[in-house]
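Apart from one protein chain that is not included, each protein chain of the complex appears where it belongs.
Our next item is chain A:
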Amino acid sequence: MSAARTGPSLTLRTREAIAGWLFVSPILTGFLIFFVGPLIAVFYYSTTEWNLLSQQSRFVGMDNYVDALTANDTFWHVLGNSLVFAAGLVPLNMALALGLALALSKPMRGVVIFRTVFFAPVITSAVAWAIIWTFLLQHESGAVNQALSVVGVDGPNWLHEPNWAMASVIVTRVLKTVGLNMILYIAALQTIPRDYEEAARLEGANGWEIFRRITWPLLAPTTLVIMVITVVGSLKVFDHIYLMTGGGPQNATLVLAFYIYEQGFKFFNTGYASALAVVLFVLILALTILQMLLKAARK
């Protein structure tokens, strides 16, 4: 009996497993080097007092966490700002995305153009978007307040009044990112069989009842995904804050991701910044798990 006829000694299953690992190995290697490695490093650095500039480092255990959670009022203020940002952005973004998706998921003239218009900001440079909105939101000469003045409203100094700055950043961020959620909702809506709606109509259901009883429940998996990525994205917001307000006025828009950047790269408190990054990681992880559990409980 020849070797060719008996075949290789490895089973098909093993050979497929090896091929599979070989195929994923490039991305797996990158994941380990650029994600898992730094993640472990950040946990370690968070237990040190490390000055990035002088490179002097010493182990301090949990001191950075204790300092952030008990000795530093700024941390709680910043954490509150991050939660306010998320609480403002997530419902607004999701409601607008769903509304746009419902309006633009039906066949009609020019629908592709409308979808493109609402999706375009997603692929627009964040820098350009922030700069343009900074101009539009100028106090006297900005287009927003000039438009408001036409209907007799004296608009505020949006980015320079503590009461308005956060709302301004949230709304401009929603307008920048809503297109992505809209596309996800449109894709999900297109998977719902038309038969369900037709059957419901034959039973006498109106539009609101069809949405509540059929569309919304069938969108639930997509809604969960959208909620998770929007919550995570809003807690990690950095670019809009950096470009539009720099954390001001009076720290009104100083959110956690921006605060971590300042501590690490402006004040060189890299150990403390690492501890804050771990807190942000744990917060995002907890919120994500919570959303998953709530979803599972509803089933």
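Criterion: a residue touches a chain if its C-beta (ideal position, glycine included) is under 8 Å from a C-beta of that chain, and two chains touch if they have at least 3 such contacts; residues count from 1.
The rule we apply is simple: contacts and distances are computed from a predicted model.
A single chain of the complex does not appear, and UniProt lists its protein name as "Sugar ABC transporter substrate-binding protein", one of "Quinol:cytochrome C oxidoreductase", "Sugar ABC transporter substrate-binding protein", "Carboxylase" or "Acyl carrier protein".
Touch with the chain that is not drawn comes from one residue among A:Ser9, A:Thr70, A:Ser141 or A:Thr191, which is A:Ser141. The omitted chain makes contact with just one of the residues A:Leu52, A:Leu148, A:Ala205 or A:Val225: A:Leu52. Where chain A meets the missing chain, the touching residues are 51-55, 135, 137-142, 157-162, 246-251, 262, 265-268, 270.
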